[in-house]
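Take a look at the structure set out below.
A single protein chain has been omitted; all remaining protein chains appear in their positions.
Chain lettering (A, B and C) follows the sequence in which the chains are written, and residue indices restart at 1 in each chain.
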Amino acid sequence: MREAAEPIFDVAHLGHVELLSPKPEESLWFFRDVLGMQEVARQEQSVYLRAWGEYESYSLKLTEAKQAGVAHTAFRAMSPQALERRVKVLEASGLGRGWIDGDVGHGKAYQFSDPDGHLLELYYDTEKYRAPEQLRPALKNQPQRYPDRGVGVRRLDHINFLGRDPAPNRVFYQQQLGARSTERIVLDNGTESGTWLTFTNKTYDVVYTIDATGSSGRLHHIAYWVDNREDVLRAADIYLENGVFIEFAPGKHAIAQGFFLYAHEPGGNRIEVASGGYLIFDPDWEPIIWSQEERAKGQAWGTPTVASFHTYGTPVV
Amino acid sequence: MREAAEPIFDVAHLGHVELLSPKPEESLWFFRDVLGMQEVARQEQSVYLRAWGEYESYSLKLTEAKQAGVAHTAFRAMSPQALERRVKVLEASGLGRGWIDGDVGHGKAYQFSDPDGHLLELYYDTEKYRAPEQLRPALKNQPQRYPDRGVGVRRLDHINFLGRDPAPNRVFYQQQLGARSTERIVLDNGTESGTWLTFTNKTYDVVYTIDATGSSGRLHHIAYWVDNREDVLRAADIYLENGVFIEFAPGKHAIAQGFFLYAHEPGGNRIEVASGGYLIFDPDWEPIIWSQEERAKGQAWGTPTVASFHTYGTPVV
Amino acid sequence: MREAAEPIFDVAHLGHVELLSPKPEESLWFFRDVLGMQEVARQEQSVYLRAWGEYESYSLKLTEAKQAGVAHTAFRAMSPQALERRVKVLEASGLGRGWIDGDVGHGKAYQFSDPDGHLLELYYDTEKYRAPEQLRPALKNQPQRYPDRGVGVRRLDHINFLGRDPAPNRVFYQQQLGARSTERIVLDNGTESGTWLTFTNKTYDVVYTIDATGSSGRLHHIAYWVDNREDVLRAADIYLENGVFIEFAPGKHAIAQGFFLYAHEPGGNRIEVASGGYLIFDPDWEPIIWSQEERAKGQAWGTPTVASFHTYGTPVV
Partner (left out) sequence: MREAAEPIFDVAHLGHVELLSPKPEESLWFFRDVLGMQEVARQEQSVYLRAWGEYESYSLKLTEAKQAGVAHTAFRAMSPQALERRVKVLEASGLGRGWIDGDVGHGKAYQFSDPDGHLLELYYDTEKYRAPEQLRPALKNQPQRYPDRGVGVRRLDHINFLGRDPAPNRVFYQQQLGARSTERIVLDNGTESGTWLTFTNKTYDVVYTIDATGSSGRLHHIAYWVDNREDVLRAADIYLENGVFIEFAPGKHAIAQGFFLYAHEPGGNRIEVASGGYLIFDPDWEPIIWSQEERAKGQAWGTPTVASFHTYGTPVV
C-alpha cells in the first residue's frame, strides 16, 4: 500500500469577499435588487450583504473606493486549533501580516497575502445568521426566507483572482493552507495559466488565472451560486431587463463543467452566476491538466471564450 | 474563544452498496436499462455496476439472493493512516469483525457492524475507473461518457437504513467514524425516529430511520443522484413507460430539502432518484431537530408521506 | 375522401375572468405580490390585473363580493364578423342575454350563459397593452418587462368550471362556439364527469368537471401559465414562504399531461400555476376518452388526487 500523504483540513471554506466600487449606490442596487441579496449592516464606507442560503451573517462587504477590485478575501478555519496551526505556518512563510480584531460578523482574523499580493484573512469565530421576523424561513433548515425578487442567489461560491503567475499561488495554497489542486491549464511553454483549488467537496473555491496585462493583485470575478441551470437562464433575462452588461452569456465551461453567466456590476467588477459542475469525493484526486490545444477548443460546447475574459479585470489597468 | 472539539476526517465518503435481489435479471434490467448504469464486472452470483460520474469502478454490487435487502455497505477511508486509526477504534468498540482481502475494484477492507447489525466495511485501496474506448468521455474531467439512455444517474448519493433505534447508530457513526450529525427527528416521547449523518459537504451520506416493524438490519432505500430536478421528473416518466412501480412521486423533502422520486426495483428494494438539497460548509453545524408536530406537516409542500414509507423495507417482513 | 365537417374558428381565445373575493386586499396581495401580476386599473369595487406576457390589457378583474367565485368569463372573437356570426347563433340558442357596452380595456360584448348558468361574454374590440416607461421590455416582441418578483406568471391559461352535468356544456361550446373537444372522462354509468375544450392549439382553454355537491355555476379553478416546470417548483417554494395554502403539490396530470400546482388565494378561489402538456395540431383530433378504471390510477405518476379536489369550489357550499 502506497503511503499517501495525509490531507490537511484546517480551512473550512471561503467566507466573504470585500469588493471595491467607485459607484457604491449602483453596485448596491445590483447586489440587492438584481441579485436579490439582503443588506445586513452598514459601517463607514461599507455595506454588508448576504445571500439567502448562507449560515454566516454575510459574504459580501461592498466598500466605496476610487477603483473597482477586491480589497480582502476571508476564509473560515475548521476549528480554533486549526486557525492557530495555520497562523504558525503562515508566519513562517514570510507572507503573514498579523492579527486584526475582527469585523462585522466575525472575530479576530489573521491577515496574510498570497504570492501575488492579494490580501487574505483567516478567522474562526463567526456570527451565525439569525433571521429577523420578516425574513424567517418556512423550513427550519434554511437560514433565511427565499427572496422572491431578483435572481435570488443562494451563496457565495468562489473567487477567481488574476495573477502574474498562478503556479506559486497554487503551491502556497496547497502547502500553507492545505488546499487541494483540482484542475489546471498548462501551456505548451510550461506556463500554468490557470489553476483551480478547493477546500471542500466542490470542484473549486479559489481560482488563479494569468493576468495578461502583467499586473498583480487584480480580480477576475467572484461567483454566486444558484441551484439549477434554469435559474442561470432566468438571471440572464433579469440582467437583460435591468440593462446589466452581459459579458459572456450562459454556457458550460469545459474546466470544472460549471454552467456560467458573466456580467459586470455597475462598479465594474465581473460577477458570475454559477450552477452545475461536479463534486469531488476522491481523497487521492489527480489534478486534471488541460493542454493549450485542448483549451483552444473553447468552452464545453465549442463556444469561444470572449476576448475580454483574458484581459479585463479590476482594477482596470 | 470556545475550544471547539476538532472534527475527524478519516472517512472520505460512501463507496458502494451490495444489494440482494431474488430477481437478479429483472433487477439488472432496472439498474442498467432504466437507470442507465454500466455493468463493469460479474463474479459468482454478483454483477457490479457503476454510474457515469463515479471515479471508482462501481457503486453497486447486485447479488442474487433469496430475499431482497442490503448485504454490505462500504465506505472509503481518507488515507491509509486514517484507515488504520479507524480500525483501531472499531476493534475497541466491540463491533469489529475483521479484515477481508478485498473484492472486485478495491483492496483489503475492515468489516464491522453498526449497533443495528448492518454489515459495514471500510477500505482505502481502490481502483480508479478507466473507461474503455467506447465509453471515453468528451471532457477529460469526467470519468465516463454520459449515457444517453435511461435516467442517466450520475453517482450513488446515500443509503437509508432502517433500524430498531436510530440514536445509538448515530452515536456510533459520530464517535467511531467521525460522521457529523446534520438533521434529526425527535418524537414527543423522546425517541429519535430518524437521523441524518454526513462525512462530506453533502447534507447526508447515511440515514437511519426507525423500523416500525421492530426488525433489525433492514434497508429503507439507496439513492442515486441526478444533476437537476428536471432529470428527476424525466425519471418519473421513464418509470411510467417501463412499468416501474412509483411509490412516492417527485416532491421536495422538508428534511434536507432534497427533491425525490421513490420506486421499487423489480427485486423489491426501494430506490430513490435524488437531486437538490443543500451543502453544509459550517464546521460547527448545529443539528436541526424536527419535532413530531413539525413532521406532521408532511413533506416541504404539505404532501403527506406515503404510508408504506413507514413500514416497507427489505427484506420484507 | 371522407367529407370532414369544416371546423369553425370564430372564437380566438379565453380573454379574461372576473373573480370575486370576500377579502379583496389579501387577494390583491396574492395576485400582485405572490404571483407577480401587475395592476393596470381600478374601478368601483374591482382591480384589473395582467400577467407580463399578455397582449391585451388584463386577464383578471378582481371584484370585492360577499362570496368567492367567478362573476364572468370573457372570450375574444376572431374578427368583427366572427363576433356577429356567434351572436346570431347564441341568440337562437335561448342562452343569450344581450349586449353590454364594454368594460375597462375592451369594447361592446355579448353576454350569454352556458347551460350550467355561468355568465360568459364574447367581444372583439380590445385595447392592446402598451407598457409604461418603467415596464418597457428589453425585447420588442414582449408586451411587458419580465417581473423579477414573485412567481412571475406569464399569461392566463384556462378556466375550469364546476357544473351539474359537463356534457351539455361541452355540446354547447362545440355547437354554439366552435370549440373542439380534446379529452373527456366517462364513468361506467355513462356520466361524462369531466370534459376538456379548446379554441386554440393548446390542449384546453376551458374545462367542465362535475360538481359533487350538485350545485350550479361554481368555479373549480383558473390557471396561470409559467414557461417551465422549474418555475412551478419555484412557485411552490414561494407559496411556502408566503403561507399560501398548497392544496395539491406539484405533479403531472394524466389528462392533458400538464404540470400543476394548486393553491387557494386568500379569498378562497383555487388557483393553478401550470406548465407543460402538449399542443394539438391535428384538425381531426379524436377526443381521448378516459374510463373510470383508468382515472382510478390517479395522476400520471400514480399520485392520488386530493379529496378536496372533488368537492371544493367557489362559492363554498
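By our rule, a residue touches a chain if its C-beta (ideal position, glycine included) is under 8 Å from a C-beta of that chain, and two chains touch if they have at least 3 such contacts.
Note that the structure is a prediction, hence the values are computed from the model and not measured.
The hidden chain makes contact, of the residues C:Ala109, C:Ala179 or C:Ala300, with C:Ala300. Taking the complete complex into account, residues 34, 36, 137-139, 145-146, 148-151, 228, 230-231, 237-238, 240-243 of chain B touch the chain not shown.
Although one chain is not shown, part of chain A still touches it, namely residues 229-230, 233, 236-237, 239-240, 246, 249-252, 259, 299-303.
The set of chain C residues touching the chain not shown comprises 1-7, 9, 12-13, 53, 55-56, 76, 78-82, 107, 124-125, 128, 139-142, 183, 200-202, 227-230, 254-257, 276, 278-279, 281-285, 288, 290, 294, 300.
Note that in this section only the chains that are shown with their structure count from here on.
Separation between the centroids of chain B and chain C, computed from CA atoms only, is 44 Å. Separation between the centroids of chain A and chain C, computed from CA atoms only, is 46 Å. Multi-chain contact residues, meaning those touching two or more other chains, occur in chain C at positions 230, 237, 240.
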